[in-house]
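Every protein chain of the complex appears in place save one, which is left out.
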Amino acid sequence: MAKSSKPATEEIELRGHIIDSWVLPRVFDAVMDLGGEFEVLEIQVGKRKHEESHARLRVSAPTSAQLGEIVVQLQELGAEVVGQKDVDTAPAPRDGALPSDFYSTSNLPTEVRLSGRWVPVEGTEMDVAIVVDRASGRAVTRPMVDVRKGESIAVGYGGIRVLPIPRARGSEVFSFMNSAVSSEKPKKLVIHEIARELREIHARGGKILFVAGPAIVHSGAGSHLAGMIREGHVDVLFGGNAIAAHDVESALFGTSLGVNLENGLPAEGGHRNHMRAINAVRTVGSLGKAVETGLLKKGIVYEAVRKGIPMVLAGSIRDDGPLPDVITDVLDAQREMRAAIAGVEMALMVCTMLHSIATGNLLPAAVKTVAVDINPAVVTKLADRGSWQTVGLVTDAELFLRELTLALEES
Amino acid sequence: MAKSSKPATEEIELRGHIIDSWVLPRVFDAVMDLGGEFEVLEIQVGKRKHEESHARLRVSAPTSAQLGEIVVQLQELGAEVVGQKDVDTAPAPRDGALPSDFYSTSNLPTEVRLSGRWVPVEGTEMDVAIVVDRASGRAVTRPMVDVRKGESIAVGYGGIRVLPIPRARGSEVFSFMNSAVSSEKPKKLVIHEIARELREIHARGGKILFVAGPAIVHSGAGSHLAGMIREGHVDVLFGGNAIAAHDVESALFGTSLGVNLENGLPAEGGHRNHMRAINAVRTVGSLGKAVETGLLKKGIVYEAVRKGIPMVLAGSIRDDGPLPDVITDVLDAQREMRAAIAGVEMALMVCTMLHSIATGNLLPAAVKTVAVDINPAVVTKLADRGSWQTVGLVTDAELFLRELTLALEES
Amino acid sequence: MAKSSKPATEEIELRGHIIDSWVLPRVFDAVMDLGGEFEVLEIQVGKRKHEESHARLRVSAPTSAQLGEIVVQLQELGAEVVGQKDVDTAPAPRDGALPSDFYSTSNLPTEVRLSGRWVPVEGTEMDVAIVVDRASGRAVTRPMVDVRKGESIAVGYGGIRVLPIPRARGSEVFSFMNSAVSSEKPKKLVIHEIARELREIHARGGKILFVAGPAIVHSGAGSHLAGMIREGHVDVLFGGNAIAAHDVESALFGTSLGVNLENGLPAEGGHRNHMRAINAVRTVGSLGKAVETGLLKKGIVYEAVRKGIPMVLAGSIRDDGPLPDVITDVLDAQREMRAAIAGVEMALMVCTMLHSIATGNLLPAAVKTVAVDINPAVVTKLADRGSWQTVGLVTDAELFLRELTLALEES
Partner (left out) sequence: MAKSSKPATEEIELRGHIIDSWVLPRVFDAVMDLGGEFEVLEIQVGKRKHEESHARLRVSAPTSAQLGEIVVQLQELGAEVVGQKDVDTAPAPRDGALPSDFYSTSNLPTEVRLSGRWVPVEGTEMDVAIVVDRASGRAVTRPMVDVRKGESIAVGYGGIRVLPIPRARGSEVFSFMNSAVSSEKPKKLVIHEIARELREIHARGGKILFVAGPAIVHSGAGSHLAGMIREGHVDVLFGGNAIAAHDVESALFGTSLGVNLENGLPAEGGHRNHMRAINAVRTVGSLGKAVETGLLKKGIVYEAVRKGIPMVLAGSIRDDGPLPDVITDVLDAQREMRAAIAGVEMALMVCTMLHSIATGNLLPAAVKTVAVDINPAVVTKLADRGSWQTVGLVTDAELFLRELTLALEES
C-alpha cells in the first residue's frame, strides 16, 4: 500500500437540501474522520425549507491515496468533483480478478464520464466493479468473479459520480438507520480508553460513580469491583438490596444464589443462602455493624464500608429481606442519590437496568456514562435516553471488570 | 389543550460548530417535525474546521403553544432566543404540584434571566422544575414532589437558556447514541404504512420482492404469505431450502418440524416429516412437478408455482436434502437473484438473516426494505448496513403477516 | 398418509441408569405425547446409585404407523425392541430419492441386524439414510442426495437399534440442553389456550391478576387492556408509576412519551407530556379524583377506577413525579400486593420485568402465570425462577393483547 508523500487537493461541489438532509455535516465528518482538511470556498443556504442550498469545498489530504478515499466517500454523499475528466480504466489482470485500484461501487445510481459525456452505469449493486466499453459508450456493473481477463475496469475516482437518494424526512416510516450499539468492535480498546478517562477524572479531582447490579457477583466479578474500591477507583457506590445481599452471601458462604463461585456447582446448603445472609446482617443490625463485628470480612460492601465511600442502596419491590441499610422509600432513595452525585464526572453502570435508568435520570448530561450489560436491549435502552457522551458495551460483567482492572493497573 | 389560533414567531440564534456538530440540521429537523416553519435570516459558515459558524433564524408556528414547544427543543440544541426578557414565573398551586405550563428541565446546564442578568440554575437534572427566588436572585432545580405551595416556578420558555455540551467527534470512545430499532412503537401504524406503500408501488408498475425464512411456517404464518401471493401482492420470492421444505411439510402433513400447526403439539410421525417431505418432492422430481401431479395442493410454494412468479431457492450448507429446485452453487444463486430483482421497488425480508443480507447486498439503495424478525439483533444487523429507506420491525412473522394481510384487504 | 386401522403393539426393553439418567420418564412421556399406551411388564430398580435398573414395557398405539413413530423415538432414548428380526430394506426409487418409509438416522451410534447379527452402521450423522449391503454384511449412512437408484435402504424400525450416550451428571460443564422459551411456535394457539383458561378460572370464581408495564401504552395496546378491564376480565391490576402516567398522558394528550399514538409521529408539545400528565393528576389530588372531576375520561386507569378493581401502583427509584397514588415505600407496596393476590389463579405479566419478578416472588406456585415480553431474556428470566405452570411468550404487547381480546370475545 505505497503512498505518494505529497499532499493532494480536490475541489468538490454539493447541491440540494444539503443541510436539512444532513449531507453537509456528514461531508465535514467524513473529511475529518479520514484525516483530511477542508476549506469552505462558497456556501449559500436556502432561506426557507423548500429552497435548496449550494456549497463548494476544497478538500485536501496528506497523500493522494488518502484523498482518493475521502473523495469516494464524499461522492456517495452526493458530492461532485469540480472539473471532472473522463473515467480512468485498467485491464483486469486475470479472470475473476480486478486491477488493484478498481472502483468498488456503492448501491447508488452511478454515472461515468466517457468522451466528456456522463453515462449512467447499467445495474446498481454494491461492492462490484464497473466494466467500461469505450467503443459502445456503455458502462455496466460486474461482480468480481464474473470479470474476464483484459476487460476495461474503472479505477480511481475521477470521472465517476454518484446520485444520492434524498433522505426521507423523519415523518415517514422508512428512514435510514444507524444503530450505535455494536457487539463486534474490539472491546479491549474501548475499555482501555475508559480506564484512561477514569484516571484523568481522578487526576483533576472529579468523582467516579459505580452503579452495580447483582450479576456482578453471580458472574464471579465481585472481587474485581471490591478491588477497584480498595484501590480508590470508586468514589460513590449505588446499588440495591440484591447486589449487597449476594455480595454478603458470597463473603459468608462462597456462593451466589446458592451456586458455588469457585466451581460453579450448586452448593450444599445453597439455595437459601441469600436469605440466611440477609438474616445474619439483620441480626447484627446493619452492614456497618457486620464489618465492625467481624461478620463480614471481604467483598464489595466490606471494601466500601472500610473505605468510607457513600453507598446508596435503594429499595425495590422485588427485594427479599431487605438488608437493614436499604432505603425502602423510593423518594428518599432518590434524594440520597441526588445528594451523592455532586462532583461525579463518570458513571459506570454495570448490569442493572433499574438503578442505571434511575441514576441516568438524575445525572447532568456532562457526566460521561458507561453502560455495560450482556443484554443488548438493556444497553440500547440505557444509551438511548438522549444523554450525551455515553458508551455502551454489550459484554459480561466479569470480563469487563477484569479488563478494566488490568487497564487501571497498567497506568 | 386549547390553543390560541394566531400564528406566532420568534427569532433565534446559533453559534459555534453548528454544522459539523450537526446542530443546524437538527434545528431544521426539529422545526419541521413539530409543524413549524423557518427562514434563515443570516448565516456565516466557518471556512476551516476550527472556525465557528453563526446563524440567525426566524421560526414560526400556527400557535404560540406550538411555537413554545419548538423553542424549548431548539434551546436544548443550544439555540438562544434573540431579545430575551426576564423569566416568567407562577406560584405552585399546592404542595407537590406545579403550574400547568411549568418549564420542565433538560439535563443540560441552564440559565434564567433575572433583572436582565443571566443566572445559572443550581443543580442540573432532567424533568424537574425551576424554583426562582427573585429576592435573592437565585434559581434552583426542584423535583415536582418537593415543591411547596406558593413557590415561584419558572413557566413558558422566555428568559431561559441552555448550554449544550459539544458533541464528541467520532474518534472518541464516548459518543451520543440514538438507536433506530424500537420495539415499543405502535407497530400497527407502521404495518399499515407499509401496506399503503406496497399498493402504491404496484399501482405504478413496480415489483414487490418477498424474502422468506422458515420461521414464517413455524409460527403458523404460512397461510398469510400464501394468501398474499395468491392475491397478487408478491412478484418475486426468495428463500432457501428450509422455508420451502417446511411449507411442503406443512402442506403434506400439517406439521412444521414435526409440530402440528393446528394445536401446537408434537405430531404423530412428526419429527422427521421434513425429511419425508423433501424425499416426496425429490421422488416426483421438482416442486413444479409436485404441483402438477397433485402431490402439493396448498401453501406458499403451491401458490407461487400456480401464479408463475419467479422463485429463487438458494442453497446453504445447513440444508437437509435439499429440494431439487434449490440452487446449490451460491454464485449461480446470486446470479439468479440478481436477474430476478429488476424492477423491484420494495423488499419484505421476514425471518431470515442469511437471505436478507444476501438480498440486501444486491439491491439498489432506492429499493425500500422492510426487515422483520423477533430478534432485535437481526433487525439491527439488517437495517444497519448503510442502506437507506429501511424500516425494521421487531415482531413475530405471524402477527406481522396477519396485520399486513388485513391492511392490504382494507384498501 | 393413510393408516391401517388396527391397534399395534411392541415390547421394548430398557437397561442401565434408566431412572437417574431420566430415560424412563422420558420414555413414558414420549409414548403419551405421541398418543400411545404403555404397560410396565417388569421393573427392577437399582438400590444404590451405581446399580443399574431394568424395565420391560408393552407399548401400543392405534395404528402401526403411529407405533412405528413411537418406537423410533424410544430407540433414540436407548430402548431396544424385544425379539428383533433383521432390518428391512427397499430399493431407492431414483437417484437422490429414498423409499417413502426410509429410516432417518439420529446422530447416535446405530446398529442394524443383518443375518441375526448386530452390525454397526458406519458413519454417524443425523437425518440421513442407511444403505445396507447384505452381500458384504455392511451398512453405511448416506445423505439422501448421494443415494443412487436401486441401492438397498433401511426402512421401518425393525432390526435397528441406537446406542444412547449416557447423560452427563449436572456437575459437568457439558450438559444436554433444552430451552423452554421458543419464539417460533404458533402463538395464536397459545393465546387462545390462555383465553380458554382465563374463562374457566372466572367460571369457577377465581381471580385474574394483570401485571402491566409501560410498553403496553407505548405499543398502542392500552385500549386493549382498558377493554379487558371494562369487560370484566381483570380482577386485580399491578403496575408502577410509568404505566399509569403513560396511560394518563395517552388519555389527556393522545401521546405516549410524546409520540402520537394515532400516527406514530412526535407530537406537538410532546416530549414533556408525561410530566404534564403527572402534574395534572397531582393538582387534582389522585387518580380517583381525576376520574371523578372528569379530567380522566378513558384508558386503563379510568376503567380500573370505574370498575372498582384493586390497583396497586408500586414505586421505583426511576419514577418521575410520581403520581399521588403510587406507594413509594417498597415494603408497603409489597404488603398491598400480598393482600391483593388472595384468590388469584392466573397472573398475566406483560412487559415489566420489575413488577413481574416482584409479583412472582409473592405468588403461590399453583397460580398459572403468563410472561409476555418482546425481549427473550426477560421471558426466560421470568419463566426460569422455578415456578411451575408458566407459559412464556416472546412477542409484542399490542399483538398479544389484541389476539387475547379477540380470543376472549369469541367465546
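For reference, chains read A, B and C in written order, and residue numbers begin at 1 within each chain.
Methods note: a residue touches a chain if its C-beta (ideal position, glycine included) is under 8 Å from a C-beta of that chain, and two chains touch if they have at least 3 such contacts.
The structure displayed is predicted, hence computed values, not measured ones.
Which of C:His233, C:Arg282, C:Arg318 or C:Lys368 touches the hidden chain is settled by the complete complex: it is C:Lys368. From the set C:Val71, C:Val147, C:Val190 or C:Leu323, the residue in touch with the chain omitted from the display is C:Val190, counting the whole complex. Checked against the hidden chain, the listed residues C:Gln84, C:Thr124 or C:Ser286 yield one contact partner: C:Thr124. Touching residues on chain C toward the chain that is not drawn are 19-22, 24-25, 28-29, 31-33, 37-40, 43, 45-49, 55, 106-109, 124-127, 143, 145, 165, 167-171, 173-181, 183, 189-190, 193-194, 197, 331, 334, 338, 361-366, 368, 376-377, 380, 383-384, 386-392.
Although one chain is not displayed, chain A still touches it through residues 1, 33-35, 65-66, 69, 72-73, 93-94, 96-98, 100, 102, 104, 127, 144-145, 183-190, 215, 218-220, 252-253, 259, 261-266, 268-272, 275-276, 278-280, 282-283, 320-322, 324, 374-376, 394-396, 398-399, 403. For chain B, the residues touching the absent chain in the complete assembly are 170-171, 173, 264-266, 314-320, 322, 328-331, 333-334, 337, 353-355, 357-358, 361, 375, 377.
To be clear about the criterion, only the chains that are shown with their structure count from here on.
Two copies of one chain, chain A and chain B, touch each other, and the residues they use overlap strongly: the shared fraction of interface numbers exceeds half.
Farthest chain from chain A (centres taken as the mean of C-alpha atoms): C. Residue positions of chain C with contacts to 2 or more other chains are 264-266, 320, 322, 375.
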